[in-house]
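Encoded as structure tokens, here's the structure I'll be asking about.
Removed from the display is one protein chain of the complex; every other protein chain stays in position.
Coming up: chain A.
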């Protein structure tokens, strides 16, 4: 039972964090470096969306993927994919926002790369190396948001046992039944996963907190 819920949790949170960081960091970089017409208003939208209530994201995805909705033919409502998409929508703006503030001195870094005449793929690898700590922070940020989120995934996932029941929605379910000790146990499992991931990421990067 618990193992099943833990596996489902990982199967939702890992891909959603991965996709959100991939999209969020590149979009954030683009927004930071490139100058174009609607840049300022776009940044303002990102700021707004970073506070998007999970239940609202859940509702929008629900309507989108309901069989009567525009993407209903995909048959994705009440699956992990719907949950992943909801979480990506919630995490991307946060990661973008973080990237915008994390890429300080980027102008200098780019200048140096121009000076050394480093172009193409090498250039992006160099930028990533320079900001690896910031990227790591973005992953930690995304993961903690995705693992603690409940409102959105409950709506689009439906809390189906053995499929879309993850730790947070299982906690809600146990509370509705008045099984508070079970809920606490699931909460402990949630924290344990969070701790494991953070430890893992910190080893990977060297201590992020210096």
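Definition applied: a contact is a pair of C-beta atoms (placed from the backbone, for glycine too) under 8 Å apart; a residue touches a chain by one contact, two chains touch by 3 or more; residues count from 1.
FYI, contacts and distances are computed from a predicted model.
Colleague: One chain isn't displayed here; going by UniProt, is it "Acyl carrier protein", "Extracellular solute-binding protein family 1", "2-oxoisovalerate dehydrogenase subunit alpha" or "Lipid II isoglutaminyl synthase (glutamine-hydrolyzing) subunit GatD"?
Modeller: UniProt lists the chain left out of the view as "Extracellular solute-binding protein family 1".
Colleague: Out of A:51, A:120 or A:178, which is the one that touches the chain we can't see?
Modeller: Candidates A:51, A:120 or A:178; residue touching the omitted chain: A:178.
Colleague: One chain is left out of this view; which of A:25, A:46, A:64 or A:77 touches it in the full complex?
Modeller: In the full complex, the listed residue that touches the missing chain is A:77.
Colleague: Any idea which of A:11, A:109 or A:185 touches the chain not displayed?
Modeller: A:11
Colleague: Please identify, in ascending order, the residues of chain A that touch the omitted chain?
Modeller: Output for chain A: 7, 10-11, 14-15, 18, 66-68, 72, 77-78, 80-81, 158-161, 163, 173, 175-180, 200, 203-204, 206.
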